[in-house]
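Before I ask anything, let me first share the structure, which is written out below as structure tokens.
Note that one protein chain is taken out, while the other chains of the complex remain in position.
Chain IDs A and B follow the sequence of writing; residue 1 opens each chain.
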Amino acid sequence: MRAFIEYFAAIGRTVVTLGDGLAVTGSYFLRRPVTLQYPDRTEKPMVALLPERSRGMLEVDLDRCPGCTACETACPIGCIRIEVSKGKPRLITRFDIDLGRCMNCGLCSEPCPTECLKHTKEFEGGMYKPDLLLIHFVEQPVPVAPVKKGEPGPPPKPLGSILRRLLTDPYGRKRPAPAPAPAAAASAPAPPVAVAAPQPVSASTPPVSATPSAAPPSTPATSGGPS
Amino acid sequence: MQLLAERIATWLGMEGLPRQAVVAGVVLVVALVVATVVLTIAGILTWAERRVAGRTQSRVGPNRVGPLGFLQWVADGIKLITKEDVIPAAADRTLFRLAPYPVIVGIFAAFASVPFGQKLIAADLNVGVLYLMAITSLVVVGVLMAGWASNNKWALLGGVRSAAQIVSYEVPSVLAALSVVLLAGTLSLQGIIGKQGGWPWEWYLFYNPFTFVAFFLFFTSAVAEGNRTPFDLPEAESELVAGYNVEYSGMRFAGFFLGEFANVYLLSAIATALFFGGWQIPGVTPDMQAASPVWQAVGVGLFALKAGTGAFVVLWLRWTMPRLRVDQLMGLCYRYLLPLSFAMLLGNAAYVWLVPQWAAWVVQGATTTVGLAVAGVFVRRVFYHIRHVGDDVSLDLARGESGTFDPQLQVRVYGAFRRRHAGDSAS
Partner (left out) sequence: MAVAIPHREELMLNMGPHHPSTHGVLRFILHTDGEVMRKAVPDVGYLHRGIEKIAERQPFAGFVPFTDRVNYLEAIFANQAYALAVERLAGIQVPPRAEYLRVIAAELNRIASHQISIGSVSMDIGAYTPFLYLLREREKINDLFEALCGQRLTFNYLRLGGVAFDVKDEWLRRLEAFLDHFEPAIDEFNSLISANEIFVKRLAHVAPISAADAVGYGLVGPNLRASGVDWDLRRDQPYGIYPELEFDVPVGRGIRGEVGDCYDRFWLRVEEMRQSCRLLRQAVAKLPAGDVCAKVLRKLKLPAGEAYGCVEGARGELGFYVVTDGTDKPYRVKIRSGSFAALSIIEHLSRGLMIADLVAVIATLDVLAPEMDR
């Protein structure tokens, strides 16, 4: 008799629980879907949807960089490479960050005394060749910034504006100067700062954009190095 | 069919042609039409499946190709046709190439006797139910061939599982259908539909408690025969990777795929004919319908609607249920479905024999009421779930206002960081 009851109880449990499960999934026909249709149908550019602490790709503002190499030391995987010449105006001759190896841990930006090395919110760095993510921030040797601890220094540039200028498209071509839609909204506040310096340099290093793997563009670094 | 052939021959003014030739031509044309319709239905169902899956999982599903992504199935079809047809080196090439055809033939041939409308049926066989049950069994041959010929252990397991499953579940599904045949006194699907009416209480579903249960038994076994979740063991993704069709690609894979979806529609079409009154329109007698092309069209639409709802439920089930284990699958069939469908058959026999007409009406009304009450409880439960968690399940909840872009804020945050660690770097 107990087996008999259990037989029908099992049927009853199955029917009731399956029905309840159907009610749950059925209720979702009446609710709004939550999908964020990422690349092209977000209500705002994706970068604008990220929280302020979001750790994306790194960028360095050389106008504020004191050349202290604290970030280079702090980086656990050594993806930052800095060379500073020993002359009287000390020149930063090389500031490379291999974003392809960077694990976005944030340990490099912590010791930075002037906040010149920062995580942007940029995260779309898909490239057909990994070495396209090796970003050479020094296009022409720049003197180290005389910023002292606690001093304001030059005004910070809009976050991501430097990186967006240097980052190529997936094929290694320079991105067009007026940045496409996602970038435009973010860089809107201060375009003059972003476009100020680098015009001659980008013209002097065409190999970067044309055949990126063939020419590791250390040309500016070597020319400025032995001073 | 032969009558139809003669009528067409007369209509074309070609009485002189040999009758066999006309019959062959007509059969060919009808077969092509049915195949096209079935392919379209299967294709649309693949789209529907993905939309249903999306919405049940609070996603949107495909929405890029065409309005609501409706043309997705065309794009998928083109992709599958243009893909390379890979045959594994160690496979049994002949069997491997042949395997999709029994599946396609088995399913598509069954559509020949599906009553889409009062007049819209390719062949109203007097053994319609029997024919449907028999011809769909062809599928198992193809699945077993595919599993064996792939020369892949996972595929073989899938094929064997499928064979065991389809053969077992044939029995309860036929027995459950027999309940209806018993009441209608005919095996012809048109005859069975003709015995029902347009209103829900005139359907065999609510005819008496035994048919009510028989419907669920039939539906369950039909879903199992179609290898759909919760009985999708032959292609259990998390166990057998993809089961019997793991080595297939391109159009041959599409053959299995379309066969599966055509089967979903087929099983709901059969259920519609057997239990849901088929093309019967509420308030319109079959004679009235026969007389008017407009009612005919409405009837066809109603049938499509009912069968479409059935297919929708099958898709919905798939995205709700977990999967049974092999031994439980067999246990379910032989311990529950088989005895119960026997019981329903005997119950129906006793019902026809013993219950007088006035009592039958009362029972019919009571069953309908119970059915509607169950539906009501279900709807209440749906709204309970919406209330309990809230309608808004969107991601904005955790994103909050600070999702907005504020470069100044970012600088400030990192500034705080720097200040905190200022002492460290100095020392």
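In the analysis below, a contact is a pair of C-beta atoms (placed from the backbone, for glycine too) under 8 Å apart; a residue touches a chain by one contact, two chains touch by 3 or more.
A quick note: this is a predicted structure, and the numbers were derived from the prediction, not measured.
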| item | value |
| --- | --- |
| Candidate in contact with the missing chain, chosen from A:Leu107, A:Val144 or A:Leu166 | A:Leu107 |
| Touching residue (missing chain; options B:Trp47, B:Trp73, B:Trp154 or B:Tyr351) | B:Trp154 |
| Absent chain, residues of chain A that touch it | 10, 13-14, 17-18, 20-21, 23-25, 34, 50-55, 74, 76, 103-107, 110-111, 119 |
| On chain B, residues whose C-beta touches the chain left out of the figure | 53, 56-59, 153-154, 157, 161, 229-230, 232-233, 236-241, 319-328, 385, 388-390, 393, 395, 397-402, 413, 416-417, 420-421, 423-425, 427 |
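Note that only the chains that are shown with their structure count from here on.
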| item | value |
| --- | --- |
| In the complex with chain A, residue positions of chain B that touch it | 54-60, 316-317, 319-321, 336, 378, 381-386, 391-395, 399, 402-407, 409-411, 413-415, 417-418, 421-422, 424-425 |
| Residues of chain A that touch chain B when the two form their complex | 11, 18-37, 47-53, 70, 109-113, 115, 118, 121, 149, 156, 158-159, 185-186, 189 |
